[in-house]
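Structure in structure tokens, see below.
Note that one protein chain of the assembly has been removed; the remaining protein chains are unaltered in position.
Chain nomenclature is as follows: A and B, assigned in order of appearance, with residue numbering initiated at 1 for each chain independently.
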Amino acid sequence: MWRYFLKRILLIFPTLFGISIITFIIIKLAPGDPTAFKMGNQQTGMSSDQNLAKQVVEQTREIYGLDKPLLLNFVIYSYEDDWETIREYLANDGALSGSDYDDIVEPLKQADEVAVPFLVGLLEKGDLTDKETLVVLEILTIKQKLAISAEMSIDKQLEYITNWWGGGTDSTGVVRNAARDSYQFTKFQIFKKIFTEAQYPRWLVNMMMLEFGDSIKDNRPVWDHIKESVPVSLIFTFTSFILAYLIAIPLGIYSATHQYTTGDKVTTVILFILYSLPNFWVATMAIVFFGGGDFWDIFPVTGLHSLGAENMGTWAYLLDLGHHVALPLIIWTYGSFSALSRYMRGSMLEVIRQDYIRTARAKGLSERVVTYKHALRNSLIPIITMLANLLPLAISGSIIIESIFSIPGMGQLSFNAVLYRDYPVIMAVTTISAMLTLSGILLSDLMYAIVDPRITFEEKNNG
Amino acid sequence: MKKSFLIQFALLILLIIFTNMGTRSSETLQEDELGTAGGMRVELTGDETVFESSPANDNPPVKGGTLVLAESAEPENLNSYTSTSAAATRILDYVYETLLDYDYATWRFDRPVVAENFEISPDGYVFKFKIRENVYWHDGQQLTADDVLFSLKAILNPFVDDAPMRSSFSKVVSAWTEGPFIFYVESSETYFRNPEILGGFHILPKHIWDPEGLLDRYSVEDLLNPTVTREEAAIKEFADAFNVHPQGRPVGDDAKPIIGSGPWLFDKWVTGNYISLARNDHYWNTEAPFIKGYSEGSAYLDKIIVKVISDATARLTALKAGEIDFIPRMRAVQYFTQTNTPDFLDKFQKVSYVVPAYHYVGWNNDKPYFSDKRVRQAMTMLIDREGYNKYVSYGLGIPTIGPFYIYSEQYNKNIEAWPYDPQRAVELIEEAGWLDHDGDGIRDKDGVPFSFIFSISSGSTSSKYLALMLKEDLRKIGIVVNIRQLEWSVYVENLRDRQFDVVSLLWIGGLEMDPYQIWHSDNIGDRGSNYVGFRDAEADSLIDNARFVMDKEKRNAMYFRLQEILHEEQPYTFMHYQRDPGAYLKQFYGVKWIPIRPGYKMYSWWRSTSMMGAGL
Partner (left out) sequence: MAEMAPARTYGQIVGSQFRKNKLAVFSLHVIYVLLFIFIFADFLANDKPIIMRYQGETYFPVFREYGVNWFGMNWQDVFKSQQFKILEEKYEAGDWAIYPVIPYSSTEYNLKVKLQAPTMSHLFGTDELGRDVLSQMIHGARVSLLVGFVAVAIYVFIGVILGALAGFYGGIIDIIIQRLIEIMITFPRMFLIITIVAVMETQSIINIMIILGLTGWTGVARFTRGEFLKVKNEDYVVAAKALGYKDVRTIFRHVLPNTLTPVLVTATFGVAAAILIESGLSFLGFGAPPEQATWGSLLSSARDTLPTGWWLTTFPGLAIFITVTVYNLVGEGLRDALDPRLKQ
């Protein structure tokens, strides 16, 4: 058995690898990028005095390393071929803007510093067509952050580049070093860039080290966000989990022991009805009717605390918290009763029909003893193993309920991260949740093996 | 058995319907009531430059009291330069100050704030600001010209994550100080918006943000020189620290407060819950009036608490329940149908106020359907803007014919809006050659069917309704509209790449706008915001020349002409300037509304204590 678990633990790594690739691909395939939110949002609109030019976008992307190649950075060896592709494209009257153009210029931009001497060389040779010159100037300007822009005349731009590349005395009389010197790289330096200047290798390394970096949205460490949101979500997931067990399991036992009675049927229908009520609908109704709008003022409907809660005494604070938590918690929980109690009922029914229970009955033990001493204990086994689900619950939240009740938990954090394309946060949420779920599965198998000695894994896995 | 189930079922449904109908029967609004719904409408016409919605109070304003207002989203951070959200600016405007600000009586950008006065050199290139000698930071240190210079350097540092803001400073060539209280900045052009840009940035305290003086060694010219910025590690080092500076994100109980110089102090930020500001009792500006024509004292409210409530229904419920005092922006449908009870009107004052943002429909001028201006004109005439405004926006919009703010001197009042005239529109479309040649019920021209995609961003209800209406209307005249709902980040990307047929959006402007960014043909493609691809030689030259005309009359005459061109070409269908609906507790006095973003400033608000509980 221990060999089996060792194997299982080792198998976690390929799974994690798979997860890293899938999240990376999904995220990178997604159109849209985080810079969009620097340009306003749908409610307030876009600011007409802000320049939303490509250059602005690219600068922002660069700060977050989103301009680099996806898997491995081989463009640093192919810039000459890439240039030929551009020439061909231009020779065929390709436009100097649009997504086709962007795609074709992309590799040279990604080659970044390595390609600069080559590009400047092209300019110095001076046998480029006008369009080609424009392209080279654009690439140099954007990636090397030169203080020239397309609004200037080409001659002026070229002159600037000559000065910048060759060095010399600038207008204020200060001697500047030639930029040329800082663009010399050894073979090893270039080789290193294959891995260091590509997005996936960075992603994988960061994921393995649990180094998620800073959120793109607000520059705060991702860990800080998670540390803030996890406790909030835990209040709900944990309490709701316990509530669900406390209510659903007795109901399930009742249903099983009173199979086909009216009581069983009524419980069944009520639980299904609860399950079928869409939670956002119920939440809205609850806010309108119990939130102190035009009807009853029973519960506060926003956030977790009253204003100034931090100055309250411990009891008052907890009471305040409970008051805020009650409504969302009920809505969080009511839908989960049905599955759990059905599960309990099924498991109980199964055990009741086992031979040893029949034997117990035949021996003349009272129904009570049979049910609660023998049947219950065994039917709880599968339920107990479900406790392992607690682990991933720590990081999951509810997007819908959290956003309706303004609760700053994990659901809102991850939902906003997806909308914002906040890659580091997305990575953190998926990685942590993956690890917790995997450990949860492993733990549940382990518990199962300990509780139920009949299970042997060797056979199950190899047979 | 079966019957009893049916009965139970029916009972259950009835029960739910009854609980929904509630205790009060609801009446739908009559058409003529739609206008106000018991609220005030801010009209800033004629001489009125500020609109006061609270009744006159015989008692003088008193200090004290708290105002809790609700916003739908939290600012991403409170770093004045790297944050781009309006939510951040709305808060930081109370904490930080600028050299100049709007004069609330004339609405020109020339009211000295931190600057005592300013001069522009005769050639118009150099601005000289004399800094007041009595301005102190919240921590007691004096504000000097060094701080101003430092702030400008931070903005210009290429590694600071403020690219959208930095782009408006592209004309700065140099800046320097002379003694502790004189600040000079030189621009490469005599641009008419220079005072607003060069005097309008928040001043940050240098001793907090750059205590080691990393940027001292570099001049503004250095920061504009890529060779220097590339070689000098300290510049990047500063920027990296600046981008994540705790001052920009003071979260938690132990966070150091943001140090500014404004009339309110930063108090606390509880993530996902609220941000609070407290009055600065040592505020330097004790002059009366604090802002001429607006506020006598600088600040009355002890505390301003900005609570984050993301859900609109919850927001309104919280207001009704007394958890908050003020909702600056509610949904139109809430304003007109959910807040009409006598109780509500008794307790709260509803106001709809103008903000400089207009709603438009942009036609991609390079698409075959919209390359002909007759089709674009026809499209404008096909949109029932009046009906849309009346029913969908509840009459909150103010019709506009061009991009300029209706309350600004730039707006050309002599142009008459295109009428709603579907018949004339169909004629124009047919004139342009869009007929149903192949008889499939869809108009076409040169083999291209008139079938386009209307992109809307998810979450924008008004655009959604507009698209749905247009789809239904155009279907009847043989034009197919497909609606594509996109997330904001994708929407913006498509906009930038010009991968769209039609978009519907909101532009936020200001009192004085420069049309260059949006209307000049330079800005088609990769460089600017002319997404629809509007090209017109005359418009280009008007825009180019007007930028450097310092004489307001002459400049506006040029913009009037530009609006005529835009009106004729209809690259956009200009829908409406927006009116935001809000409501506040009637305990507040001195509540005034202004034509600049966000439409209100707390400087003049005060909470009456004697009225406490009166309306409850």
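We adopt the following convention: a residue touches a chain if its C-beta (ideal position, glycine included) is under 8 Å from a C-beta of that chain, and two chains touch if they have at least 3 such contacts.
On a predicted model such as this, the values are computed, not experimentally measured, just so you know.
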Omitted-chain contact residue, chosen from A:A30, A:L365 or A:V451: A:A30
Listed residues A:V269, A:I384 or A:I450, member touching the removed chain: A:V269
Residue, one of A:Q110, A:S215 or A:T437, that touches the chain absent here: A:T437
Listed residues A:F118, A:W223 or A:F415, member touching the removed chain: A:F415
Residues of chain B in contact with the chain not shown: 1-2, 5-6, 13, 16-17, 20-22, 26, 28, 312-313, 331, 333-334, 337-338, 387-388, 390-392, 439-441, 456, 458-459, 461, 464-465, 467-469, 471-472, 475-478, 483-487, 490
Interface with the unshown chain - residue positions in chain A: 11, 14-15, 18-19, 22-23, 26-27, 29-32, 265, 268-269, 272-273, 275-281, 284-285, 288-289, 293-295, 338, 342, 353, 392, 396, 399-400, 414-415, 418-419, 426, 429-430, 433-434, 437-438, 441, 460-463
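We take it that only the chains that are shown with their structure count from here on.
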Inter-chain centre distance, chain A versus chain B - centres from mean C-alpha coordinates, in Å: 30
Chain A partner contacts - residues on chain B that touch it in the complex: 19-20, 22-24, 68, 72-73, 76-77, 79, 82, 84-86, 158-159, 161, 163-165, 167-168, 170, 221, 224-231, 243-244, 248-249, 251, 253, 270-274, 305, 307-311, 313-318, 320-323, 341, 343, 357, 403, 457-460, 487-494, 496-499, 505-510, 513-514, 517-518, 522-529
For the chain A and chain B complex, residues of the former touching the latter: 30-57, 59-60, 63, 96-99, 102, 144-147, 149-151, 164, 170, 172, 176-177, 179, 182, 214, 217-220, 224, 228, 232, 284-285, 287-289, 291-295, 297, 300-305, 307, 310, 403-408, 412, 419-421
